[in-house]
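One protein chain is absent from this view; the other protein chains keep their places.
Letters A and B mark the chains as written, and numbering starts fresh at 1 in each.
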Amino acid sequence: MSKSPVLEVNDLKTHFFTKAGVARAVDGVSFSLARGEVLGLVGESGSGKTVTGFSLMGLVDAPGKVVGGSIRLAGEELVGKSEHDWRSLRGRKIAMIFQDPMMTLNPVLRVDTQMIEAIRAHEHVSEEAARERARAALARVGIPSPDERLVAYPHQFSGGMRQRVAIAIALLNEPEVIVADEPTTALDVTIQAQILYEVQKLCAETGLAMIWITHDLAVVGGLADRVAVMYAGRIVEEGPVGEVLDGPLHPYTRGLIGSVPSHNQRGKRLTQIPGMAPSLLALPPGCSFAARCPRADAACTEMPELVSASDRRAVRCHHPHRPDEPAYEGGSA
Amino acid sequence: MSASDPLDTPTVTETTAALPAKVDTPLRRFLSDYADSPLAVVAAAVLFLIILIAIFAPWISPQDPYDLATVSIFDARMPPGSYAMDGTPFLLGTDGAGRDLLSAIFYGLRISLSVGVASGIIAIIVGMSVGLAAAYAGGRTENLIMRVVDLQLSLPAVLIALILLAILGKGVDKIIIALVVAQWAYYARTVRASALVERRREYVEAAACLGLGHARIIFRHILPNCIAPLIVVGTVQTAHAIALEATLSFLGVGLPPTEPSLGLLIANGFDYMLSGKYWIAVFPGVALLITIVSINMVGDQLRDVLNPRLQK
Partner (left out) sequence: MSVFILRRLLQSALVMVAMAIIVFFGIHMVGDPVYMFVSPDMDQADIEQVTRALGLDRPIWEQFWAFMTSAIQGDLGQSFVFGESALGLILQRMPATLELAFAALFLAIVFGIPLGLYAGLYPDSKTSKTIMAGSILGFSLPTFWVGIMMIMVFAVVLGWLPSTGRGETVDVFGVELSFLTLDGLQHLALPALNLALLKISLVIRLTRAGTREAMLQDYIKFARAKGLSRNRIVGVHLLKNILIPVVTVLGLEFGSLVAFSVVTETIFAWPGMGKLLIESIQQLDRPVIVAYLMMIVFLFVVINLLVDIVYSLLDPRVRLADRGN
């Protein structure tokens, strides 16, 4: 990739200081994102992918705190910024879309109110100009008769339309990066496909970069350019989406792919990853996946580093698979 | 739906770090859960003391404030810490008739508490019967009963009691009737709610299938499960009843002057307050306050302790 990255995250650490102890929800995450690129951030619930998203937005609330690392957006360092600076960045340079479209729009405010305020929070423009931009944004995400829809309340929209409104709001100030936290998980499959298509088109047309947080490998396969797999607060594997899905290097990625129904033949049992995701409060000293890993041995009591496996791929494992091994074996150990 | 519902939201207690109790009887667990809040323990201790004072008032009071032989009008309106002509100390001063205020408060507590508790017990019995009947009968009977309950709960208790007393007149029996009428609906609602939950449980159906009689099902199976919420509501309602009786007596429509509860003592003192003789109204007021607040605090803690088990 020759393009200069718009977002560079380096050794990001976000910890939660709870009564029961310190939960290292994000513990040394690094990745970069080029203009127009879609990065899929994949993991189970509790793997730290959502907290990573909130860290990028400066929206981590107490008892959580970004305790280290760096986030550079278009060359500007964000970690350590004041709340005032964060506020002016959010929605203008970096925007976010949430999982449940039923919950993200304020139920008692009209759509135009919620769109116009998002513009006027960052720019001194007239109400009319802001309304015109809101109308254009609705049209751009494929909402029919945007003039009528502007004066409607959120409950008058369907789930898919509401998520389009949320995307339109994220687009209003033409940000550099959009963080999308499972935005299609709550939607029907057909509507999900429509929205994925529109998002792909947007990124290609405008050079918008996007981080798509999901647990759904199928979505990532169809949408993302690159994928990063997270486990217990760390990235365990990263690379171009096709290469990772076809030849996963990390046993965890392999397990994830094996547990997706479509990859199995009928009649065969789905492979499962044995055991449970570890508690972030009591992580084992070595590789966090070792306890569930069929390949674990004595070496795994030491934390592996994220090392390059090729010029475009990286993996955090002492015993990675070969890229040419078939992605699924059928039947677990 | 009564408007006061949002207040009833139970606060969830944090799970107690289980004490290494050797014998984990329900009572022991209850006590250790209760002791979780030191403030609630203090409140319970204070309440216990108040109850002791109320019971033993005639024996521990420095003076019998209603024995004309011991009360002298010449001692009237003396400030706290003064001495009678015969040298007896008046720790909290004296009232308008020359009674020792401390003794009057002890006797007043006795009357206030007995009226509150008596009305509470009767209201529980009435409300429990009605609530159980509603839950057990179901259908139209239940609908009708609950309509009446809702209608009554939408009117403030003080209004209901006032109107009843306006019709009935003064007297201990009359104020107890008024307090019962003003309160039974809370118990009826509580009992019906928990009885309804229990009624739908399998074991009640199983009991019915075994051919057990109505009475047996109600008293052996449904009723025991309504006890915990009843205790909680009963505690808080008793505090309300005591406050309500004090209010009514203060307004001069509650107890007759021959039964001087705390409310009446405060009313008597109110006349002297504007002339700066604060203690005659303030000390009975403080006694009333401590009583009500400690009951409420005990009730709050009981609700926290008993609730998680109800929701099993």
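Definition applied: a contact is a pair of C-beta atoms (placed from the backbone, for glycine too) under 8 Å apart; a residue touches a chain by one contact, two chains touch by 3 or more.
Since this is a predicted model, take the numbers as computed values, not measurements.
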item: Given B:Y34, B:Y107 or B:F250, the one touching the chain that is not displayed; value: B:F250
item: Contact with the hidden chain (one of B:L109, B:I176, B:A239 or B:L306); value: B:A239
item: Touching the absent chain when the full complex is considered, from A:T14, A:S47, A:T104 or A:T214; value: A:T104
item: Option touching the unshown chain, where A:A118, A:V177, A:C300 or A:C317 are the choices; value: A:A118
item: Of B:A195, B:I217 or B:I266, the one touching the omitted chain in the full complex; value: B:I266
item: Residues of chain B (touch criterion as defined above) contacting the omitted chain; value: 3-4, 6-7, 9, 151, 154-156, 158-159, 162-163, 165-168, 239, 243, 246-247, 250-253, 266, 270, 273-274, 276, 278, 281-282, 285, 288-289, 292-293, 296
item: Absent chain, residues of chain A that touch it; value: 57, 59, 87-92, 95-96, 98-100, 102-109, 117-118, 121-122, 153-155, 166, 169
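In this section, only the chains that are shown with their structure count from here on.
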item: Rounded Å distance between chain A and chain B, as computed from the means of their C-alpha atoms; value: 57
